[in-house]
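Shown here: the complex without one of its protein chains, the others still in place.
Chain nomenclature is as follows: A, B and C, assigned in order of appearance, with residue numbering initiated at 1 for each chain independently.
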Amino acid sequence: MKYAIILGNLGNTNDRFLSSGYKDQPTKEEMIKRAAAIEGVKGVELFGTWDITSENVEQVGGLLSKYNLKCASIIPDHFAQKRWGSGAFSSKDPAIRAQAVEETAKMAEAARALGCDLLSLWPGQDGYDYPLQADYRQERQWIEEGVRGLARSYPQTRFALEYKAKEPRTHSYLARAGDTLLLAQRTGQANVGVTIDTGHSFVAGENVAEAAVMLAAYGDKLFHLHFNDNYRSWDDDMIVGSVHFPEYVELLFWLREIGYRGWYSMDQYPYREEAQGALRESIEFLRAIERLLDEKSMGEIRELVKHGDAVQSTRWLRKRFLG
Amino acid sequence: MKYAIILGNLGNTNDRFLSSGYKDQPTKEEMIKRAAAIEGVKGVELFGTWDITSENVEQVGGLLSKYNLKCASIIPDHFAQKRWGSGAFSSKDPAIRAQAVEETAKMAEAARALGCDLLSLWPGQDGYDYPLQADYRQERQWIEEGVRGLARSYPQTRFALEYKAKEPRTHSYLARAGDTLLLAQRTGQANVGVTIDTGHSFVAGENVAEAAVMLAAYGDKLFHLHFNDNYRSWDDDMIVGSVHFPEYVELLFWLREIGYRGWYSMDQYPYREEAQGALRESIEFLRAIERLLDEKSMGEIRELVKHGDAVQSTRWLRKRFLG
Amino acid sequence: MKYAIILGNLGNTNDRFLSSGYKDQPTKEEMIKRAAAIEGVKGVELFGTWDITSENVEQVGGLLSKYNLKCASIIPDHFAQKRWGSGAFSSKDPAIRAQAVEETAKMAEAARALGCDLLSLWPGQDGYDYPLQADYRQERQWIEEGVRGLARSYPQTRFALEYKAKEPRTHSYLARAGDTLLLAQRTGQANVGVTIDTGHSFVAGENVAEAAVMLAAYGDKLFHLHFNDNYRSWDDDMIVGSVHFPEYVELLFWLREIGYRGWYSMDQYPYREEAQGALRESIEFLRAIERLLDEKSMGEIRELVKHGDAVQSTRWLRKRFLG
Partner (left out) sequence: MKYAIILGNLGNTNDRFLSSGYKDQPTKEEMIKRAAAIEGVKGVELFGTWDITSENVEQVGGLLSKYNLKCASIIPDHFAQKRWGSGAFSSKDPAIRAQAVEETAKMAEAARALGCDLLSLWPGQDGYDYPLQADYRQERQWIEEGVRGLARSYPQTRFALEYKAKEPRTHSYLARAGDTLLLAQRTGQANVGVTIDTGHSFVAGENVAEAAVMLAAYGDKLFHLHFNDNYRSWDDDMIVGSVHFPEYVELLFWLREIGYRGWYSMDQYPYREEAQGALRESIEFLRAIERLLDEKSMGEIRELVKHGDAVQSTRWLRKRFLG
């Protein structure tokens, strides 16, 4: 099992009411050190701009080596600068669209330099807020073209498109597993796939295990996974298992069934929590489930999903987990 | 601990697409027998019209005695006849309003005859569907007046108002814990309180434990409790614990803290599930939590809620329940 | 413009609390007569079992002729009989899956006999309710196989898959525009496409105009349209425009832009409303928008969506519609 965390989860947190932040910002090395100290963590994901730029690749690579961590992926910055405010890949301004591609290309280079073959793209500003504000046909096509070009330019890199129905826009173009897979397919490039963020999937009203199975079944397109929890109406980015339970069991079951080999990466936003503890707790929760999901359990669940009796399934969960 | 179930949960189920039902309807005695056979069940709740009428009180009483079950409450019918279709207590037709009161009075008599002091009122048709369709001021007042009159006429009976934000109307007047408590207070009668249905509370966006504490703190007004689970957007009436987990732990903790002495009554709607098994599973889930909530655990949770550290709280839950 | 209504909208209505219904059931001829009397209505959609069977095709055809109505589509019954209760195309029972195909084939024949080339498939029971209850991989594939076989057998018939995230199951397989289009594509048959129900799209968290554009752009797959309104959390099936407004303007704009040539069919469920009036009101609302969407308005909206200024878009809507 390969656990990772997004490095920025260990940094300061803020929102629109407290933009200077709920915490203090540790140094990059301090964050990397804290990540490495979480049992089970083998890799970190890096945000463009915040964590990594073309200029500091070597320095970051050195720190990762020092703490024996891999770069699990880079998430290029398409959301944290004023220029992306009205869209990156789908900006109505061709210069911005070109910059979105260029910024991504830089991060593909950076990833390569760090021995990492995965870019998780989250074009969070690519969407719209109001009715009659967007050319859905044209703008979706621009995203498709941008990603296709990148995938062709960097054939050794896998581009995982992360979907999220809303925030920071009221509507994102990459909103759900299905529409994101459709766009990935439209690029015609084998190295374009999808990232599932469990919390985004909850908010989209999906069953996350079903989404994972669909992506796998329709072309082996589940490239990457972000874990967190929430109350289903918003991306609260909470500790895994703090709200939900059976759905994580089901997800871990199906990830094995579909032969998922990627990272299990924690993507939280611990506004007010001690971050290292919050991340450790998520991983310990997943590990506790994994321990109980032994071969016997896997076989039993296979029978349960084949049979479809909700009373039996619920009883099995209770007996296996609550004793 | 006093577990109960709503008798009708063991009957046929239907929806607007399959109005003849997903199942067959057992006889009343068969349903009572099945209820009694669920370990831990000491009482049943009876629906007016469906389970009990002024005419069959003695017969029902005999069956309950035979199977050693108490009548936990009666839920008068304010929703299952055409005449209530546009409201019962708040109907624009004064004759219907009078009938709503009369029907409730009959059930108060029936409850008394069965040695039961609790009526759970769920005026599900009292609401509205469209903008500009209702006189919110007048109609809420009619509900208040109807309930006040009943509470005065039957001072030995406790009237628990059950809230639910929507279904069968798009908006109910008794929608949330707060507005329902306000109406209960307005009656000025000590024997008017509130029923929490855990699923209704989820759908209302409430934290169910917080709602229970508020009702208790503001006049000891938590009179009754219905248990079920759902996906938070609709009253799915599922097996308790099939979706959520920490929130039930928290609820059971707080029910002890506030000294709740009423029933823990299962209110499910097992559309396609074998009903007895679905109800048994809910009670077994609650019992499993109760077992772990020993005095030591209670003390530890008291410290956790006083301290407020989410990492500690989540860790405690994991360690106590997942080992 | 071709307005239609679903015939059953004019019949009795019920829910799980009042299964005998809020209304009385008119005769089939009475319903057809009432449909024909709504200005603008040129066609009706027929539900299998409820409205049409292999046995009454000729009779129904006669009535449609008499009242000068076309059969806009048939919606085969995959939801209103006990045998479909745990799924039709995805039933774990191969006999039921075969029946689902067979029933659909009969309705394809019936449609042909009525001069109608469209079947709108709504496999509402094809889904699941609880975690660990379904084999997502296998069951989705069964739906795909069933639909592919039908599309091959009836190449002159268009099969429009209608998606809906939930109800009657807590999770449907055809849940959103994207995953439904993916399944349609997987059949490899040009005569398989998608039906958008505006209310289902609202509940799925989609922007309905964006969904329509995506289906059109990705293979001209918007085959059919159902109109109704709701409060976004449930399929309330209300009068069009009773809750929302700008989103219908936007949808009608984009339907013209993408060259949609299908029906505008009303799909409501007027629980307590006089049905003919409720349907008429929906059509009048759409017509009022259409009137204002003249060529000048179309040109102006084209500029607005190209420019993307929400203040301008909102102002335009206000000035054009509220004067």
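Please note the rule applied: a contact is a pair of C-beta atoms (placed from the backbone, for glycine too) under 8 Å apart; a residue touches a chain by one contact, two chains touch by 3 or more.
All figures in this text were calculated on a predicted structure; none of them were measured in a lab.
Q: Please work out which displayed chains the absent chain touches and list them by label.
A: Across the whole assembly, the hidden chain touches A, B, C.
Q: Pick from A:3, A:79, A:223 or A:321: which residue touches the chain that isn't shown?
A: Of the listed residues, the one touching the omitted chain is A:79.
Q: Among B:29, B:145, B:179 or B:290, single out the residue that touches the unshown chain.
A: Hidden-chain contact among the options goes to B:179.
Q: Out of B:29, B:145 or B:210, which residue would touch the omitted chain in the full complex?
A: If we include the chain that is not displayed, B:210 is the one touching it.
Q: Suppose we count only contacts with the excluded chain; which residues of subunit A make the list?
A: With respect to the unshown chain, the touching residues of subunit A are 13-22, 79-82, 84-86, 124, 129-131, 166-168, 170, 230-231, 233-234, 236, 238-239, 242-243, 269, 271-272.
Q: What residue numbers in subunit C mark contact with the hidden partner chain?
A: Against the left-out chain, subunit C lists 205, 231-233, 239, 241-247, 272-274, 277-278, 281, 284-285, 288-289, 292, 309-311, 314-315, 317-318, 321-323.
Q: I need the residue numbers on subunit B that touch the omitted chain, in ascending order.
A: Within subunit B, the residues touching the omitted chain are 86, 92, 128-137, 140-141, 165-166, 171, 175-182, 186, 204-207, 209-210, 213-214, 216-218, 246-247, 249-250, 253-254, 257-258, 301, 304-310, 313-314, 316-317.
Following the convention adopted for this analysis, only the chains that are shown with their structure count from here on.
Q: Between subunit C and subunit B, is it the same set of residue numbers doing the touching on each side, over half shared, or a different set?
A: The interface is built from the same residue numbers on each side, given that over half of them are used by both copies.
Q: Farthest chain from subunit B, comparing Cα centres?
A: Following the centroid criterion, the farthest chain would be A.
Q: Determine the centre-to-centre distance between subunit B and subunit C, using the mean Cα coordinates as centres, and give it in whole Å.
A: 35
Q: Measure off the straight-line distance from the CA centroid of subunit A to the CA centroid of subunit B, and report it in whole Å.
A: Roughly 40 Å separates the two chain centres.
Q: At least two partner chains per residue is the criterion; list those residues in subunit B.
A: 231, 233, 239, 242-243, 272
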